[in-house]
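Rest of the complex left out; these chains stay put.
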Amino acid sequence: MKKIEIIVRPFKIDDVKEAIADLGLRGMTVTEVKGFGRQGGHKEVYRGAEYQVDFIAKTKIEIVVEAERVPEVLEAVRNSALTGKVGDGKIFVTPVEEVVRIRTGETGPDAI
Amino acid sequence: MNAADTSFILICSALVMFMTPGLALFYAGMARSKNVLGTIMQSFVMLGLVSIIWAVIGYTLAFGDDIGGFIGGMNFFALDGVGMDTLNSPADNLPHLLFMVFQGMFAVITPALITGAFAERMKFKSLLIFSSLWIIVVYAPMCHWVWGGGWMGERGALDFAGGAVVHMSSGAAALAACLVIGKRKGYGKQSFIPHNLPMTLLGAGILWFGWFGFNAGSALAANGVAANAFVTTHLAAAAGLLGWLLVEGIHGGKPTTLGAASGAVAGLVAITPAAGFVTPMAAILIGFGGGIICYGGILLKSKFKYDDSLDVVGIHGLGGTWGALATGLFASVGAEGLFYGNPEQLWIQLESVICTWGYCFVVSWILLKVIDATVGLRVTEDEEIIGLDVAEHSEAGYQL
């Protein structure tokens, strides 16, 4: 099993969700995060005091899938999250050793 | 000068002023989080901009010596001759300055109402230009026509506190604005969910509170008419609230908090032209009708596919229209409507509705087109994505 961690622009979340659902996967966990990267931040000014804000709102999506499904998920995510401008985000794939569904106690592929 | 009336209208002026920050919150709560300050600002800045324009030129255009029924003369330019006593005051029981500032508060909130139509995508600079011009070429004439001795009032149109001057005019301008500026990016695809409804409810509470100054204050005296207008205003708001919740229920859903707030405002809009002319029981009908009609009004935008972001057309345009016509039906206090044997009043009201919509829509549309062609009305796509707060004001609403 693998965990696919995806950082995308917040307004892309619905598109990505649909692309993944189209693959027949119905499970993901989403977190609001802030990203620092090549994409420039912006300036904020409060009563004459300037602040450079480097962190940009991003959305992190985590999907645990069987290893063999990783390539198709990567493909689907890339297509749905792409705008082509700096700041589109990253995908990280990491190993998962065990999965348990709390409700049933099922483990492994059955649990997702 | 009457001290009791002066006392009353001083406080009413403060109440009407308070409506603009109330409106700012009412609107901003419905916007998305990244546009919360931009939306507040579009209303709040009117307190600065329009107040000054009104004192310098707006007031005299509206209440200066009548020129051909269409506009006021320059005799009160820069408040010349507008003093602490009642001299020349259109309300001879009130200090002239007080009458001026009470009217000025109406002028402030009217362009603020329009901003709901183009929320989340209008350039701030263009907003300032548009609003400044609009006050001069749309609001001041409308105000003159109805209350300043102009043709509409002369023909007998009844508008107690601004059904035409404030609500229909802003509704018509709002319709022009949605058409000219176009939809928000992603409209219809992404979710445009209110970011802070408690803020909207607070705004609605402030609006309701301030509206007593608006409507009861329009009696310009602390008397029975004011008391009647106070009661009709309150009951219409109450009935509008219930009316909207009822349709929501019938329409297959749950009664919503936003619906309660919207219905109350719809009832308030509907009673505005009628407040001093109808009985409390008629006010219940008018408000109830307002709640139902404005609910219908907001559905129009999906039908006709324009993006009136915060439903200015649906609520102020339609609510004001219903109120103006309802005044022609139900008037019975100091004037008679159809149901009290005077069908003519309804025709006069209809005429005022048509002329108000026509004039305000056309002139607003022209103004917007000209500004769009020169300065540009709309922020860039990137700015729209990042949000008005950062893009137009270099600020963020929340750091929670």
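Observations, loosely collected:
Should a chain be cited, it is by its letter among A and B, assigned in written order, with residues numbered from 1 in that chain.
Everything below uses one rule, namely that a residue touches a chain if its C-beta (ideal position, glycine included) is under 8 Å from a C-beta of that chain, and two chains touch if they have at least 3 such contacts.
Bear in mind the structure is a predicted one, so any value in this text is a computation, not a measurement.
Whole-complex stoichiometry, in terms of the displayed chain labels, is A x3, B x3.
By definition in this document, only the chains that are shown with their structure count from here on.
Centroid to centroid, with C-alpha atoms defining each point, chain A and chain B lie 44 Å apart.
Of all the residues in chain A, the ones that touch chain B in their complex are 11, 14, 42-46, 53.
Those residues of chain B whose C-beta lies close enough to touch chain A in the complex are 186, 190-191, 385-386, 390, 394-396.
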